[in-house]
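All protein chains but one are shown at their positions in the complex.
The block that comes next holds chain A.
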Amino acid sequence: MAGVLVYIEQVGGDVAAVSRELMGKGQELAASLGGPLNALVVGGDVAGLANQAVALGAATVYTVSDASLATYTTDGHVAAAIAAVGAAQPALMLASASFQMRDFGAALAADLDAGLAVDVTDLKVDGGAVSAVRPSHGGNVINTYSFAAGRPVVALVRKQSFAEAAGGASGGTVTSLPLPATTMRTQVNNVAPKTGAVNLTDAAIIVSGGRGLSDKDNYYKLIPPLAEALGGAYGASRAIVDAGWVPYEHQVGQTGKTVSPKLYVAAGVSGAIQHLAGMRTSRNIVAINKDPEAPMFRVATFGLVGDVNEVLPLLTAELRQRLGR
């Protein structure tokens, strides 16, 4: 076992940002492990992605390509990954912690009898051994995992945890692996985009509202326009999701999404422990609340004590003007 194998995810034919992040961190980890950084591309049409993975620094890009792999299935994609693990013999396999990759990574780790860490925020190599940091208990506990020697490690990494690979590398090669024989126990009948779907976990800027917005109309009057002025997405506390103001997909927190954006604006959100669980690792937090004692101020980079009805329209107008939007 040596080196690192990164599972490449794609968005619209390009390597996903999170996979570029994993290639960036993977380079460093592979060097510490004294092995190569390799990548794996699985899908219907893999050539473009494979070339991009070479540019991101992969020594070898393993590809498994077949029409049956164009849509994700656990059986198909895990079988492809096991073939690549057999060829690359990595000490560490990296993928993102998206829902699909959790479906994949946990199944893969079970099949390989590997060590598994999910929702990893940091990785280290010490004396040839990998360790992974992951929060649990709604971010109240930070765990460091060590792994049994002689077994590979599968780490599913939270988005925006690492800097992206620079790109522009060359010299790597592409190795195509044959399609492994697999029993397919599922069949995908349809894949439909969620209407009005926001991928909060991808957003660099998120503006969230809570019960301080008073009602649904006021939420839509104040929060999405501010998010738009910042070029971000909008989120919500569970209180207002449960009240039916905003769809569940927008919920941030322990039972909603876990996000780590560059900027998280919380307006009229108190900062309950379960909400903080979903956003406390954001790089910058702005809290806007009329109660100076609101717990959100304790995690805020910048706090503004004020009434959302007064502050948010001013802030949206100011940003539109200064950012030219």
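Criterion: contacts are C-beta pairs under 8 Å (C-beta built on N, C-alpha and C of every residue); 3 or more make two chains touch, one makes a residue touch a chain; residues count from 1.
The criterion applied here is as follows: contacts and distances are computed from a predicted model.
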| item | value |
| --- | --- |
| Name under which UniProt lists the unshown chain, selected from "Phosphoribosylformylglycinamidine synthase subunit PurS", "Electron transfer flavoprotein small subunit", "ABC transporter permease subunit" or "NADH-quinone oxidoreductase subunit H" | "Electron transfer flavoprotein small subunit" |
| Candidate in contact with the missing chain, chosen from A:Gln10, A:Thr74, A:Gln89 or A:Ser176 | A:Thr74 |
| Residue of A:Gln10, A:Asn51, A:Ser131 or A:Asn218 in touch with the missing chain, whole complex considered | A:Ser131 |
| Residue ranges of chain A at the interface with the undisplayed chain | 74-75, 98-100, 102-103, 105-107, 109-111, 113-119, 131-132, 135-148, 151, 153, 185-194, 197, 199-202, 205, 230, 248, 254-255, 262-263, 273-274, 277, 280, 283-287, 292, 297-307, 310-311, 314-315, 318-319, 322-323 |
